[in-house]
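Excluded from the complex is one protein chain; the other protein chains are retained at their positions.
Think of it as A, B and C in the order they're written, each chain with its own count starting at 1.
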Amino acid sequence: MVEEQPARRFTQVVELRGHIIDSLMLPRIMEELMGLGVEYEIQQFDVGHRKNDPSYARIELIAPTASLLTTAVREVAAHGATTLDLEEARYAPAPRDGVFPEGFYSTTNLDTDVRIGGTWVRVRYPEMDCGVILRNGAPDCVPLSDTLAGESVLIAGAGIRVIPVERSRGETPIFGFMGSTVSSEKPKASVVRQAAAWIRRARADGRKVLVVAGPAVVHTGARETFVELIRAGVIDVIFAGNALAVHDIEISMFGTSLGVPLDGRPPLESGHEHHVRAINRVRAAGSIKEAVASGILTDGIMHACVTQGIKFLLAGSIRDDGPLPDVITDAIDAQRAMRQCIRNGVGVTLMLSTMLHSIAVGNLLPASVPTVCVDINPSVLTKLMDRGSFQTVGLVMDVGGFLQDLLAELTRTE
Amino acid sequence: MVEEQPARRFTQVVELRGHIIDSLMLPRIMEELMGLGVEYEIQQFDVGHRKNDPSYARIELIAPTASLLTTAVREVAAHGATTLDLEEARYAPAPRDGVFPEGFYSTTNLDTDVRIGGTWVRVRYPEMDCGVILRNGAPDCVPLSDTLAGESVLIAGAGIRVIPVERSRGETPIFGFMGSTVSSEKPKASVVRQAAAWIRRARADGRKVLVVAGPAVVHTGARETFVELIRAGVIDVIFAGNALAVHDIEISMFGTSLGVPLDGRPPLESGHEHHVRAINRVRAAGSIKEAVASGILTDGIMHACVTQGIKFLLAGSIRDDGPLPDVITDAIDAQRAMRQCIRNGVGVTLMLSTMLHSIAVGNLLPASVPTVCVDINPSVLTKLMDRGSFQTVGLVMDVGGFLQDLLAELTRTE
Amino acid sequence: MVEEQPARRFTQVVELRGHIIDSLMLPRIMEELMGLGVEYEIQQFDVGHRKNDPSYARIELIAPTASLLTTAVREVAAHGATTLDLEEARYAPAPRDGVFPEGFYSTTNLDTDVRIGGTWVRVRYPEMDCGVILRNGAPDCVPLSDTLAGESVLIAGAGIRVIPVERSRGETPIFGFMGSTVSSEKPKASVVRQAAAWIRRARADGRKVLVVAGPAVVHTGARETFVELIRAGVIDVIFAGNALAVHDIEISMFGTSLGVPLDGRPPLESGHEHHVRAINRVRAAGSIKEAVASGILTDGIMHACVTQGIKFLLAGSIRDDGPLPDVITDAIDAQRAMRQCIRNGVGVTLMLSTMLHSIAVGNLLPASVPTVCVDINPSVLTKLMDRGSFQTVGLVMDVGGFLQDLLAELTRTE
Partner (left out) sequence: MVEEQPARRFTQVVELRGHIIDSLMLPRIMEELMGLGVEYEIQQFDVGHRKNDPSYARIELIAPTASLLTTAVREVAAHGATTLDLEEARYAPAPRDGVFPEGFYSTTNLDTDVRIGGTWVRVRYPEMDCGVILRNGAPDCVPLSDTLAGESVLIAGAGIRVIPVERSRGETPIFGFMGSTVSSEKPKASVVRQAAAWIRRARADGRKVLVVAGPAVVHTGARETFVELIRAGVIDVIFAGNALAVHDIEISMFGTSLGVPLDGRPPLESGHEHHVRAINRVRAAGSIKEAVASGILTDGIMHACVTQGIKFLLAGSIRDDGPLPDVITDAIDAQRAMRQCIRNGVGVTLMLSTMLHSIAVGNLLPASVPTVCVDINPSVLTKLMDRGSFQTVGLVMDVGGFLQDLLAELTRTE
């Protein structure tokens, strides 16, 4: 006769603090636990009575196996829950240059604390899919390719705390917390206004305005407006690829875009060569800056960057023609250069009509940097917005129209 | 000297009950209040300690003006909050056939209760954008076009309670509560499994399986699989348009789809006429059923519907050729016919490659009917999924592949 | 011993006249014959030496079977080739109301001649997928649903001549003959200029400017510009659906579009009801015209149509809420009403952000009416442009930007 055994119970108590309801921290944790098949008991719940009051919850997780409990603790920690017994974080040495030890902690783009010497120390430069390395005793986010053999790499588990993004208390929200993509069927004025507000706040905070732009900015006729934004001092840094610069310069040198005359004349078969001829001339000059200095490049976006002293960074891709001499052709070098710019203090990002560069920059940005993505193609936004937070807005719109509206909004109120 | 006036305060207390955190009822209400600029104080909060325990919250809304308070009460009521003082619902007579009185209560597709004689009475047939009319003393959801002059129409305000959809406690969830659209980058097996589970549950409950299908089901080569699903008894009702039936019949009569031979022969210029010739033959026969009876239609989807006794409903559109004699050409008549089918007990809906019909059916369905939308075009899903709930899943996929996987899943396990 | 038989040869001589090379008539015929596996011999070829000179070709088709020869003759006839022996066209009576006789000639949207009494008589009202019926001795294009039992319906075969669209000799072309869809990567100025030129020519010829518009015209903020175009007298007829009118009227009555305030305030949950309330008020008034007369509708597109006396035609669909009292809910009745407008003399068509209505109108239009399709979604254009001719241009663009540019272009030069 088989005697029925009482079910085994493995338990752990975790805590949550902050705006845990409307930041979705608690709902997400409940969702995750139900998905895992882990029971929970909310032992204590002190709700914040007014909107600025933090809440507190103490929750016991109850799992039928030890390994499921471990999984559950790790998962809820990723949403910001911490265990009661605050152990120190642990480390292991990197076995080789560019290789993390097994079990390394893989970062999110959220603010993260590490338990060092009994206190929580904030990790610098939060960025997705990196490791955390102690450098000069302090934890830094470091990408795989920049790790050196022997460095102390943070191990996943105890002593790590993630801080979810919370909804701003001080400003009127423009969107509900879900569905931050604005489809072609919705009014756009509010997104433009939000972008302008974020830009003004970044500038007030002494932080930079980063624009990530694809060649469609040029093709769709937004070039003049973009130049106006540069001249108005709105933009501090531009990340783009070879194509944006080439087509901008093609217009300046030949009056055509992808070989098509901008003045409405019919395109010539030979017009398609113009972009290669433009590249060749800049290569002959040595660089875009030298092309401006020598008088062969006299207007447009790249010209405005040079004359206004705007930082621009052109990252290469395998579909590039040429490329222009300024292009950083190595992808890892380009990431390093972009990372350095971002860590230098970016306060807001506009991503305009480029999937490749937008995803690349999105990988490097902390979640705390508000971001507006504009593309005429909703499927680009769907891909970009998957990581969406309160701080990210997608807008299905012609980029030219967006820039005009943005310029008007910034000019109107400043 | 101007004396500063103390700020005016207008307050109202509301209550929430149920799984108010993970159903997002409470986070949404907090979001809404912050958006409106209405302060709140959570006076009481009894959290459900385990996953099946309901929670309870009593919240005081505090607004600077009476009208803003009224707005806030109305908005939080739409998320399921009720006032403490439970008044009876109020009504006004419809001024004309097909016209509601001003101030009428406009329905959602959620379960809704009306306060009648001191008790909550559930509204029958929840459907978006309708009115609620007392018929034989009980509240029914009625569309504008079916209202009769003088009927008692529910007025927005007191005595109405909306019940948000809650996450099922009993089943392992396949998705988080947000982002239920499955993009082309994610595995599809889990969606197919969920669809199969919903179909089995609907059949176990004696409810019908409704398929809403666009002509791409035929064009993309899914016709044979669709016929297999019909023959396997999986499908109870089909909603479609003229085009699906015409192209299905074109294949049967001419071996071409939109004039293109299915056997890989090159298309002929004159092939484009086949669909009109097919329509003409069915019109000559009198109906699809008579075409089957007279032996001129011998295979395919419509043939299978006739021989298997499957209900099909073809709704007309202004882009129709012909149309086939079975098509209901009047849009309001077609809506009435679809509504009658749905109210007859639909338990799950598959929407396959049709934006027009999917939106039309989505308008008519209660939120409680689980729905899977499959389309190769993500922007169709984006539009369809705006109303998304825990019960709706979008899948970017070739419809033929989906139906094959679904058939395999249903066959494998039953 | 099997004796090898000489291959059978079935031949027929056909003729081509006109700009048979650059209208692609001859290349298409050669393509078609190679596809069919039919040999040909060009017996005579008199090339037009200058661009305005017509060319002439006499071609012998050589097929291995009689039936393949018949197919080949029919196919090349659809591209404009005629046989040498000009027989009279043949007819058969319609067997029932709404039914053509088997073997009926199915029309294209190209100009077509019928051989009657030894001369070529032009068919009136060319339209795709119709029949040709002799009414008062002259051939008219008639849709299936409007045929009466006993009428003389043209039979496919001898005595029919199709006239391909030729490239205009008189104007500078804006596009090559292929690839007339303008993607988001190409300059748009030339398309706007072409649209303006077509509009001016239509007006100079006393023909009407037809706009087919979807609700996105309102949602995307193009409403004001659209009203300006109406007031400027640019538009003569508008085809739309319930949704465009409803959302236009919602803005006028509630200041919201799909419930979202246009002034940038955050949307309210209850805002989604506004469109139903707007519909209800117009139903109470009796019609859009009466709503304007009674002072409850005071601005916007529909108001401008009423006050400027612009013809508008609202066709119903199964996804409509309400609908507005002006909507023609029966699809066939709506087609008849649109057909009557078109036959009344439309000289140019703009299709703005609507797939359903654009396809419906495209089905009704002769190929000779120049058409510009504007949509932010390239896949809509791909579907619309399949029938593309020299006269049709697709433009991937925000409709608001297009209308602004068009208004500027028309204002600038007139």
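Couple of notes before you dig in:
Rule of thumb we're sticking to: a contact is a pair of C-beta atoms (placed from the backbone, for glycine too) under 8 Å apart; a residue touches a chain by one contact, two chains touch by 3 or more.
Because the structure is predicted, anything quoted here is derived from the model rather than measured.
Touching the chain that is not shown, out of C:P27, C:P54, C:G103 or C:G150: C:P27 (per the contact rule at the top). Listed for subunit A, the residues touching the missing chain in the whole complex are 32, 35-36, 71, 74-75, 78-79, 95-96, 98-100, 102, 104, 106, 129, 144-145, 266, 268-270, 273, 275-277, 279-281, 283-284, 315-323, 329-335, 338, 356-357, 359-360, 363, 377, 379.
Contacts to the hidden chain, counted on subunit C, fall at residues 21-22, 24, 26-28, 30-31, 33-35, 37, 39-43, 45, 47-51, 57, 167, 169, 172-173, 176-179, 181, 183, 185, 378-379, 382-383, 386. Those residues of subunit B that touch the chain absent from the view are 172-175, 184-190, 193, 215-216, 219-221, 257-258, 260-264, 266, 376-378, 396-398, 400-401.
As a working rule, only the chains that are shown with their structure count from here on.
Taken as a graph of touching chains, this assembly is complete, with every chain in contact with every other.
By C-beta pair count, the most extensively touching chains are B-C.
Between subunit B and subunit C the CA-based rotation angle works out to 180°, given as a multiple of 5. The centroid of the Cα atoms in subunit A and the matching centroid in subunit B are 35 Å apart.
Mean C-alpha positions place subunit B and subunit C at a centre distance of 33 Å.
Remark: subunit A and subunit C have CA centroids separated by 45 Å (rounded to whole angstrom). Across the assembly, subunit B contributes residues 35, 379 that each touch 2 or more other chains.
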